[in-house]
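Note sheet for the following structure.
All protein chains but one are shown in place.
Note that the chains take the letters A, B and C in the order they are written out, and that residue 1 is the start of every chain.
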């Protein structure tokens, strides 16, 4: 079995997808052969140059040509979020499997349309919530499943960066509802929700508030200032279907946070905590043994925490961001080959993204929103 | 000038008050002489033994006798929270200055009564929100005042312990609204609010939710189980009068947290973060200098951070919990001697405690509460 | 039983001794009553002012008068190190118990003379290696004794500060062999050796090297530069009597280190690590349980770690530098009252200080030194 990849976009995420698919089988071994079939970017020259660098067999400046290409089995969509919908629908219509970057779409109704189309077409889908593929996260889930911390009762998460912290940063399309959709919730918040979903299960309802920290920003051409329309920060208090509660917080204007995605999971017998900026560590506290010897322990990931061992047989050597993307690609390839389910597909992603829109609605309408 | 201390209660906080007043002048020098005049506990024998150990001139089992004693200028109230009101009102009526442990009272109306009485009587008051007396906190305030992190725009705080985390812990009066009042909000949450007030100013409104994690607990006599009436965990999303926003979270059932009181203050030019379990450290990030050299720095308190130097002329030697209490006592003594204001007096504490009750109301009534 | 304290010196350590003796019985209860009998400093006025502030019954500018005072049972010596010998010998000759700050003396032969005098006179002695009185250290010793980390096989320690790191700091007497004796070894290194002794037992032999980082410094009067005669940094590789090995390192010119005294103790079944700048934490790793759950755990001290509970019944509230000094004073008072041994007395301190001199000799003579 040979699976052909068609990649649309060669920016941050495009390159990450290319490297991930390039490496997945070399790392894991037990995967179908993957062919880097076609790459699309604009203009043609850039597409060709990137195809050459990244090792794709062909290149095009026309994404519809890529979607139509019979050598392409998976369409990877890594373009700006506002373009996902049209590309995904076209790929689904062409019967391709789709690997789409997060979030699915700017508006929830678009995400719903994409999910329905994929479900009806029966193609396989995957959405790029890559932080959940960390062996440390897999280990956290295993610890919870084994009862190491008892029944999960409370969850708190934070996802922060500082790319919009500077008040003097010029205004851009990122500040508009029309082009960017949500603010920090769409960029960062959905990552946190993906963690919450995989660790705690579905959210039942929430109350929330959002904040525009920098009300306007200078126009790049110096002609004045323009309003920021979407939230810089958001906070929600959530109730899970399980009866647990918690909080989710996000800011894109949090100085010093470069890729913070921290969470803590409170159980009846212990606690687990994690921070993405130290992605190879997991903090575990259990109410076991003599009280005087209890404390949070720092578990450094290693071969005991699959699939770390596929990368390195020695503990403590550290996986990186790219490695998590390779695990994600491998999961999708394995799912396509075996027919087994994969997380998060478009249906899972829809549930994830419904939460960030519910936060937005709750904040705007000042009421509890039930999911 | 000699100031006589009358201390009611010799438990955790009673001993802490005794040591603090015993030491304040020795540490600071520039304070009025303090006489440990009288101590009250029950029964008389315990009062006498503790007076002997702690160095009080006399002892009594009758707190009204202490309040009436002309040798007593300050009445320190360190008894269970439900007793604060009656004792404080009596002390105020007797014209004494009152140093009361937090929270002022179980119910907000009681706190209001105490505040009004003190204000009308013109006595000096102080409430034991001792964590705000940390030199690290004073330094944080100075950094903010100097503009080191620009305009404060967001605040997040957490105060957690694990003393009610064990599901098998027997039921006690702590679980009742009548005897204990609020749950984690009264024990811990108000400490966090005191930080929020001193760092960010008054809260304007909030939405909140609370959670009873352990619905019932075994009765100590083995005769069955009884309901837990007050919250194990609470979360609030707040709006400050300044326009800033934030979140406040508290749990008394958070395994592994022994005295967590962490916060982070987001500014337009930087961020400050703090954790009470490492009370001698402050984290500071500023958007200054080459981007490649930026990072959170760990400032270890020392003589540069008053009043650390009163305890030790060398940095990094670490203050402890007791030292913060000594700073608190010194602040009260200095205020009494000079007539200068002190924070937090009963009026300040009422504002602090209004917030935890607002959280409770918001959670019970499912609506935004304005303060 | 009432024990009278005579304190010589009211600087950093003098004040620390005063507070410690002032508080020991109030904190611990089970101690003899302590009377702050007399204080000596120069001139008389300063002595009187400090006696007033610290609560001493009388004051003098003449230390010999203090030593001779029948109200004085313990002489606390907190003067510059070069003065310890004469004062200690006089106090011993007067039959007083002696609490002397570390190190005993500038030269090893002086320390030997002091130790012999104390031993022959039968007075009780104590030397101010106060970091070993930390409940975290007591817990480390207990863990080792209980076999939690198996047989101790290796020890590494570092004690660093930055008070001589600045190349532009003016020259002072601290730089001279005659007045200051050793450099970083005398100021800091001996603290580390005290840890090594109490945790690992006696050192058998060592090889070492020392370094003068700043060869000369500007004279304060601007008249030129003068040579630094004693070491800024020192390193030793040691062999213990037990067969274990290890390293000891010290620098007084290590930027950013404010009171670093870190160590790690390697055992055959685990490891313990500690850092003085976070004195309420102990790191413990044990080879127990599933490999995937192993990790260094941070044990936060609390009532489970005596004598923490004498200060505070709640864990995680943090002891400070002054509290360790109170534990030290209490240990000496208890020893005097009970006749029980105390660590470190002059004999123990002599063994500690023999090591720093051996490091100096090894470095100067380029050979292994056996102790």
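A few remarks follow.
The rule is short, and it goes like this: contacts are C-beta pairs under 8 Å (C-beta built on N, C-alpha and C of every residue); 3 or more make two chains touch, one makes a residue touch a chain.
Keep in mind the model is a prediction, meaning the values are calculated, not measured.
Residue C:296 is the one among C:296, C:311, C:332 or C:346 that touches the chain not shown. When the full complex is taken into account, the listed residue touching the unshown chain is A:319, out of A:47, A:319 or A:335.
When the missing chain is restored to the complex, the residue among B:38, B:239, B:305 or B:357 that touches it is B:305.
When the full complex is taken into account, the listed residue touching the unshown chain is A:277, out of A:62, A:109, A:146 or A:277.
Against the chain not shown here, chain A presents residues 11-12, 15-16, 18-19, 22-23, 25-27, 29, 53-55, 161, 257-260, 276-280, 300, 302, 311-323. Taking the whole complex into account, chain B touches the unshown chain at residues 139, 143, 148, 282, 284, 290-300, 302, 304-305. Seen from chain C, the chain kept out of the figure touches residues 149-150, 153-154, 156, 158, 165-167, 207-209, 211, 213-214, 233, 235-237, 239, 245-247, 249, 251, 253-257, 266-271, 285-287, 294-296, 366, 368.
The criterion applied here is as follows: only the chains that are shown with their structure count from here on.
Distance from each chain's C-alpha mean to the overall C-alpha mean is smallest for B. Centre to centre, using the average C-alpha position, chain B and chain C are separated by 34 Å. The distance from the centre of chain A to the centre of chain C, with each centre set as the mean of the Cα atoms, comes to 53 Å. As a whole-number value, the distance joining the C-alpha centres of chain A and chain B reads 41 Å.
Contacts with at least two other chains are made by residues 294-296 of chain A.
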